[in-house]
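Can you read through this structure? Questions will come right after.
Excluded from the complex is one protein chain; the other protein chains are retained at their positions.
The block that comes next holds chain A.
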Amino acid sequence: MAEEAVPKVLVLGPLMCFATLEPLYSHKFHFLSPNPNHSLQHFLRLHHPSSIRALLCSANYSVSAQVLRLLPSLRLLLTTSAGTEHIDLRECRRRGIQVAAAGGIFSQDVADAAVALLLDVTRNISAADRYLRTPNHANPPSEVFTFASKLSGKRIGIVGLGSIGMEVAKRLESFGCIISYNSKHKKANVSYPFYSSVVDLATTCDALVVCCALNEQTKHIINREVISALGKGGFIVNVGRGGLIDEKELVKCLMEGKIGGAGLDVFENEPHVPKELFQMNNVVLSPHCAALTDKSNMDMCELVGGNLEAFFSNRPLINQVMLDMVE
């Protein structure tokens, strides 16, 4: 079979960066974007799946073994997310498919968003802005918003001290915060106190910032016990994945006043958000966009373009996911 002059890249999204990526690289790659309302099988029947060697996806698309089986010639899988829990990595390893992800590209932006959510929920920023824009508010503002919580100098527990967690720690240290953490393993070159139990971490901290990857071990790592240990004056921020928190329990605890408040960028069943949260002034809600800025979008386009070029000219990938570590 003759080699295609312009290699095909199957795009399974939706992808935030695609609108910027496509015009930049359409002369080098033939991007195939199936209509999400029709079946992938149907689309592939028209596009010679055996000629598709590269797949670009977002965290929204579940790249299961089933999907991979539709692409017998696939050798490269790129995801625009840092996380890879939506990909059957075991199947990729079995098939010899190289996988690359976002690596640390989003870390600063996600860390910024984590601190933004933490400042907002402790200082009632969104609640106060909403209050001012509401006509005919009866109470004088100072009475409504005087009882916010100080952030400087507080004890912050970081759940997951990876690339994002370290950036969060660095930022909060400049506020004089005292950092501790929980992670799968204690980190060698880190001086922050390590807690092997998230409950113990929550007991000693004023706020938890959840930044870890979602996998079998971390599912619902923030449960009722942890939330209760954090306590009435405690705050929780989640910029990882919705599944890291037992959402039903969190909502119950918020309704019962067992916790001070929460800043959430992610939810268990996006884009659905428990409607009980809409009545609360002590939660800040964000539509899974902690990573998404003008700069990170451009960086992601360059990373994807660079990796596609590298793959098709047999050069090493950037941010390659090491599949031999997969269980």
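In this text, a residue touches a chain if its C-beta (ideal position, glycine included) is under 8 Å from a C-beta of that chain, and two chains touch if they have at least 3 such contacts; residues count from 1.
In this section, contacts and distances are computed from a predicted model.
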Hidden chain of the complex, named as in its UniProt record, picked from "Myotubularin related protein 6", "Mini-chromosome maintenance complex-binding protein", "Globoside alpha-1,3-N-acetylgalactosaminyltransferase 1 isoform X4" or "glyoxylate reductase (NADP(+))": "glyoxylate reductase (NADP(+))"
Which of A:L89, A:L151 or A:M166 contacts the chain that the document leaves out: A:L151
Residue touching the undisplayed chain, where the options are A:A116, A:V198, A:C211 or A:L250: A:A116
Option touching the unshown chain, where A:A102, A:V284 or A:V321 are the choices: A:V284
Contacts of chain A with the absent chain, listed as residue ranges: 14, 16, 108-109, 111-113, 115-117, 119-120, 123-126, 128-133, 140-142, 144-153, 170-176, 270-273, 278, 284-289, 292-297
